[in-house]
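Only one protein chain is missing from this complex, and each of the others stays in its spot.
Showing subunit A:
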Amino acid sequence: MTRSLFLGGILSALVLLAALLSFIWTPYDHTALNIPAKLQAPNAEHWLGTDHFGRDILSMIMVGARTSIAVALVAVGIGMGLGVPLGLAAAAKRGSWLDEGIMRANDLVFAFPSLVIAILITAILGAGAINAIIAIGIFNIPVFARVTRGAALSLWQREFILAARVAGKGSARISAEHILPNVANLLIVQGTIQFSLGILAEAGLSYVGLGAQPPVPSWGRMLADAQTMVSLAPHMALVPGCAIILTVLGLNLMGDGLRDWLDPKLQGGRA
């Protein structure tokens, strides 16, 4: 196991643990207002301080981790669930109208930066966590489709696929039984990267008010609240910011480590 996989795994596990723990325990109720205790710096009672309504920031961070993880996870699920079959189909029918159609549709989605997709969706459906998931998920589809197609194309040239064809298996069955297990490693690595990008995107969308809406807690909205308070209570901005950075850093390190670990050719390799 590589060092980055170990470090990334620990950071990611900590965040996941905090999110899971928040279902059964948080130091305080994350919605409880306590105006006399507002804007407290980190202290023995409130380990990460309080916000402008006196809410405990540690509790909000723990519950906010749930939102970030849920949004990013479902968005990766949408991307994988739709992108991988599309990529497999495109590779199986290489050069056909289906392949061409799928790849051109991918190019079209790529022309819309994820933030622009989010703006369009918000303009139609309004802001909210579900719409943020849709926006990030749509952007993930072509990413997974491309990665899957690229990896699958080279596999289709291999002898064991030829053997499967000789055995009478059809394209769909070969894709499911032989191609998919062989691209799974690559998809896990890409999934980790998209997951970290999803966390960043969710935070950005919530920050501008397009993501999770009150009372659902979110790291991005905590930062938006902190913006006007940054000179009075810098910890209000520092804490959620560090939570995002550590989570994304952990996932990126884990992605790099997994790539090296799963592919011995890359060990000791490049960025």
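Convention: contacts are C-beta pairs under 8 Å (C-beta built on N, C-alpha and C of every residue); 3 or more make two chains touch, one makes a residue touch a chain; residues count from 1.
To be clear about the criterion, contacts and distances are computed from a predicted model.
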| item | value |
| --- | --- |
| Per UniProt, the name of the complex member that is left out, chosen from "Fumarate reductase iron-sulfur subunit", "Glutathione transport system permease protein GsiC", "ATP-binding protein" or "Prokaryotic ubiquitin-like protein Pup" | "Glutathione transport system permease protein GsiC" |
| Touch criterion as defined above, residue of A:L82, A:A237 or A:L262 at the omitted chain | A:A237 |
| Residues of subunit A in contact with the chain not shown | 104, 107-108, 110-113, 115-116, 119-120, 122-124, 196, 200, 203-204, 207-208, 223, 226-227, 230-231, 234, 237, 240-241, 244-246, 248-249, 252-253, 270-271 |
